[in-house]
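Here you go, one structure.
Note that one protein chain of the assembly has been removed; the remaining protein chains are unaltered in position.
Note that the chains take the letters A, B and C in the order they are written out, and that residue 1 is the start of every chain.
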Amino acid sequence: MPIERSNKKKIFNDPVYGFINIPDELHFDLIEHSYFQRLRRIKQLGLTHLVYPGALHTRFHHSLGAMHLMQQAIQLLRNKGYAITQHEAQAASIAILLHDIGHGPYSHTLEQTIIQGVTHETISLLLMQRLNAQFHGALDEAIAIFTDNHPKSFLSRLVSSQIDMDRMDYLKRDSFFTGVTEGNINADRILAMLEVVDNELAIEAKGIYSVEKFIVARRLMYWQVYLHKTVLSAEHMLMKVLLRAKEISPQLVDKITDPLAFFLQKKGQFKQLDEDENALKYYSQLDDFDVFTALKIWYNHPDKVLRLLSQAIVDRQLFKVEISTTDFPEERKDALRKNICNHFKLSAEESNYLLISGKTSNHAYHPQQARINILYKDGSIKDISEASDQLNISVLTFPVTKYFLCYPKVLA
Amino acid sequence: MPIERSNKKKIFNDPVYGFINIPDELHFDLIEHSYFQRLRRIKQLGLTHLVYPGALHTRFHHSLGAMHLMQQAIQLLRNKGYAITQHEAQAASIAILLHDIGHGPYSHTLEQTIIQGVTHETISLLLMQRLNAQFHGALDEAIAIFTDNHPKSFLSRLVSSQIDMDRMDYLKRDSFFTGVTEGNINADRILAMLEVVDNELAIEAKGIYSVEKFIVARRLMYWQVYLHKTVLSAEHMLMKVLLRAKEISPQLVDKITDPLAFFLQKKGQFKQLDEDENALKYYSQLDDFDVFTALKIWYNHPDKVLRLLSQAIVDRQLFKVEISTTDFPEERKDALRKNICNHFKLSAEESNYLLISGKTSNHAYHPQQARINILYKDGSIKDISEASDQLNISVLTFPVTKYFLCYPKVLA
Amino acid sequence: MPIERSNKKKIFNDPVYGFINIPDELHFDLIEHSYFQRLRRIKQLGLTHLVYPGALHTRFHHSLGAMHLMQQAIQLLRNKGYAITQHEAQAASIAILLHDIGHGPYSHTLEQTIIQGVTHETISLLLMQRLNAQFHGALDEAIAIFTDNHPKSFLSRLVSSQIDMDRMDYLKRDSFFTGVTEGNINADRILAMLEVVDNELAIEAKGIYSVEKFIVARRLMYWQVYLHKTVLSAEHMLMKVLLRAKEISPQLVDKITDPLAFFLQKKGQFKQLDEDENALKYYSQLDDFDVFTALKIWYNHPDKVLRLLSQAIVDRQLFKVEISTTDFPEERKDALRKNICNHFKLSAEESNYLLISGKTSNHAYHPQQARINILYKDGSIKDISEASDQLNISVLTFPVTKYFLCYPKVLA
Partner (left out) sequence: MPIERSNKKKIFNDPVYGFINIPDELHFDLIEHSYFQRLRRIKQLGLTHLVYPGALHTRFHHSLGAMHLMQQAIQLLRNKGYAITQHEAQAASIAILLHDIGHGPYSHTLEQTIIQGVTHETISLLLMQRLNAQFHGALDEAIAIFTDNHPKSFLSRLVSSQIDMDRMDYLKRDSFFTGVTEGNINADRILAMLEVVDNELAIEAKGIYSVEKFIVARRLMYWQVYLHKTVLSAEHMLMKVLLRAKEISPQLVDKITDPLAFFLQKKGQFKQLDEDENALKYYSQLDDFDVFTALKIWYNHPDKVLRLLSQAIVDRQLFKVEISTTDFPEERKDALRKNICNHFKLSAEESNYLLISGKTSNHAYHPQQARINILYKDGSIKDISEASDQLNISVLTFPVTKYFLCYPKVLA
């Protein structure tokens, strides 16, 4: 009875779910591809590990986890009698597996500095199309789901909506690796409550508390982790380094890697990433190592701004952060800039690199985005913000905005 | 170097915290006392295990768990520089260890049926006083803390308030044993944020998300577990059995245990439990075994009402439950009563035992009770319902009320 | 698209696995049956909770858990290409669901005292046959699997062997509820390694360390939990109570329940439980409540032996235990008996009830029982005790025997 089995039925160990099964050869081959392997070298949470030292997990692991949840969701929907063909199941699974393939290192940071004009979502689609060509059209249906062009639109919602497999995995995973256990959500229960109504996802009414919990956990993770003030400080310091490096790129010695050098020297915004075949090639090689190794190299660079910022990140001497619900007065900022000039012997223009100010905001629940529908026993549907009997989720629909100001600790 | 050590330094295994240490001989001797051992035979959540089969944990284990958290809280407060003497620490720990010692089996059910006029809190105090006499006044300070008569009132808040060791342990423990993981709270983090301001407990401002999470988790546990409609049904069925048994107590054969027989035959309300020395003696023997074994005996009883209800609980053929945000119309109830009379050949008066109607309500956060104070870096204090920037906890301060109607499934 | 769904597709919450799904109506109806509901009132580990206070979980929960693992095992074997029909899957699942249905309260204790001559295994089969009659033969195949009369014998091994779903669930569950985390096993990994060779179960060679771990964990649970010396003491005290009650059963007042009274009055051994229809009826009503409530009643009984033992168990004043690798000398026992007579004013014959001596032994791995086969890549098979490269599992095949002696602490 022992049976011929493909060597491509691999199992990954995952501390979050135990085991993750690779369901078929196409998944296996996509995972083996260098585009996907690159995600092993891109941390899910950028510099967050400077605050939560366990947060070193990668987009590779997250993508596998989201795929795992998708397999479960499809199985549960099928058990409830919703028809999903084998090919649709594969396509939905591949769509979520590849949803982050366009992410670069320190993604939000780079998109605001050296890779402007294109988002990681459009790059994900571009790379999926390249893979589709290499795999002779095997990803057609996955791309239809990813771009919300599939007749069963609930499959697209599983990939992207306010309660999709992406969010469920990243909340569980980020909570797990940071150790912020309050962010853990009960994905099993939410998945068990999934229904499809009029081609859209819905949640059974008895799952309403779990959805509320999900929204509250997500909000907690935003303020406690993703927008943690020290993380904000580190990320904005990295932006400043990259902006400085871009400004002085001609004089940067050629120690840094080719992919990073390419993007530092790029003038202006991209219209699309494949406007230049080199851009796509270098992008698909760019990872955390290129960026952080550059910081290590610039630790001793003659440019004082570049050097000071690089040292501060490498040695984790992060800037002091102040947070406020209103913007900081210009006089305060001017005074700080002046202090920076004096203390570090910098020009007025250079001092801007050592003063960070900005704002950040978060919606716990976006009523304009794909809504979370609650399905009642009588077949009626309500949005979660109306369905909740008390936890006033409608209150959570207003964005919260916070202003921040960061500067070297020595000036505090 | 090996050292004489008391055999009374015991360690309990606890799946929730790992290990629970008994800190000294007085604790050990109190735990050994038959008053406290009785709590081994009283389930924390009464009949909830009929819905969540793991929920068999006892008030014994909960009391040890709350004591464990108290030890940690005291240690953390001392580390922060708040002065707590060794005797105060012992007293606070004993106050929480014994806070539930007056609970009877299926406590809320019995208080509304056969043990009327006294609450478990007053019985806890009574039993503590008896123990204090036996232990020659060693519990004086514990009683002062328990009754909020201690100069360091924050110690009383650790025993009883909206964020006390009791709640923290029961939320963690009930979540753990039911498997409703969303109810799990991060006690470690909340304890780490504890401060004392003006003799009252407060929480550091950076712990605000954890407190919000605590309130939301508690609310979720209420609706998902404590007030779960099938649990409500089972508990009200038990009330009906006990009321029926009380009504016909003279004809109940003497199979049932003496403690239960005593309370079934008691006429009217207690003024206080020690008005009759027998009452106290029998109460201190009464546990889940007396009550549930009576149901097993009444399974074959000639009184049809007693028999039907007992069979329904023992075999878990629980009543159908309907829930509504408004009360059910009297005509509906009358029609159901008529059906019951017909179907079961019961008199109109007897039919009342098979129809249950009532209401239940819950506050997620009571602004009138001891408030949850948030302490800011500038030393100012706000109530959590004002401090939260978005999660409108003030909304949670209104009670939610639900009406229920339960009747035999055969009539549904 | 919303779909008619049976109300019988229930989900149980389980803190061990998260959720347990009831796969079909037959399972649902069997679980609802009073035979199966009785298991809710039978603790898996008898009096073990006197040492590990969390160990209150029931045979009901264990049976559901083992069924859950069976569902997973079948799914994984099918994924590997082994043919299992839908009806076989249902049958295997029901066989494991009902494998413990013949267990009585404090099972091992009762089998050695008041229910002699029949084992719980034979009673399980008897009750399955009764259920089969009620369900018109729907359990035929389940019974074939349970009795090892099914052509696919590997299905019988999943129900009963040294690495069956029963053991996997009870090790995980007992470890979970006692808090002895070292007993936790990785059921997921072992299940993922299952293969079928020549109609027998085998484990892929790369799972060898997990199997070793399983055997070591099981051994640890034996000595740390199942044969814990205080648990031994409590269980043997309960045997002594029951033996005493049996001896003096005519004078026992009729407070105790009918099922227990029946078995106390039974003379001699059973040949089979259904030799007397009353025996089967009463057995199917007997649970922990009958036995422990009797102890509470006997707490004040005029018979001194019955009273002393009952008080000691109820108030948890357990006997002192001594353990030795050799038997205790008769003189030692005689001296203790004499002390007991003097101290408690008992006759020589009565003193035997307060002195417990005996031995206990455990095999970590039984080479004579259904072996654990390891499957190598070349298709060859070895027994685990030969396959392990170093952990000398063959050493674990010898039984370890320990002698114990228990007596009232006052004599220590």
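In the analysis below, a contact is a pair of C-beta atoms (placed from the backbone, for glycine too) under 8 Å apart; a residue touches a chain by one contact, two chains touch by 3 or more.
None of these values were measured; they are calculated from a predicted model.
When the whole complex is considered, the residue among C:Lys80, C:Arg130 or C:Lys213 that touches the unshown chain is C:Lys213. Of the listed residues B:Tyr82, B:Phe135, B:Phe328 or B:Tyr403, the one in contact with the hidden chain in the full complex is B:Tyr82. Among C:Gln224, C:Gln311 or C:Asn339, only C:Gln224 touches the chain that is left out of the view. Across the interface with the omitted chain, subunit C contributes residues 181-182, 184-186, 189, 209-210, 212-213, 216-217, 219-220, 223-224, 325, 364, 389-392, 395-396, 398, 400. For subunit A, the residues touching the chain absent from view are 12-16, 18-19, 32, 34, 37, 40-41, 49-50, 52-54, 56-58, 60-61, 64, 176-181, 254-255, 257, 285, 287, 289-290, 292-293, 296-297, 299, 314-316.
Touching residues on subunit B toward the chain that is not drawn are 1-3, 5, 11, 18-19, 80-82, 188-189, 192, 195-199, 375, 379.
The rule is simple: only the chains that are shown with their structure count from here on.
At the interface between subunit A and subunit B, over half of the residue numbers appear on both sides, which makes the contact a same-residue one.
Centrality annotation: B (chain centre taken as mean Cα position, compared with the mean over all protein Cα atoms). Remark: subunit A and subunit C have CA centroids separated by 49 Å (rounded to whole angstrom). Subunit B and subunit C have Cα centroids lying 31 Å from one another.
With centres defined as mean CA coordinates, subunit B is found 44 Å away from subunit A. Counting partner chains per residue, subunit C shows two or more touched chains at residues 18-19.
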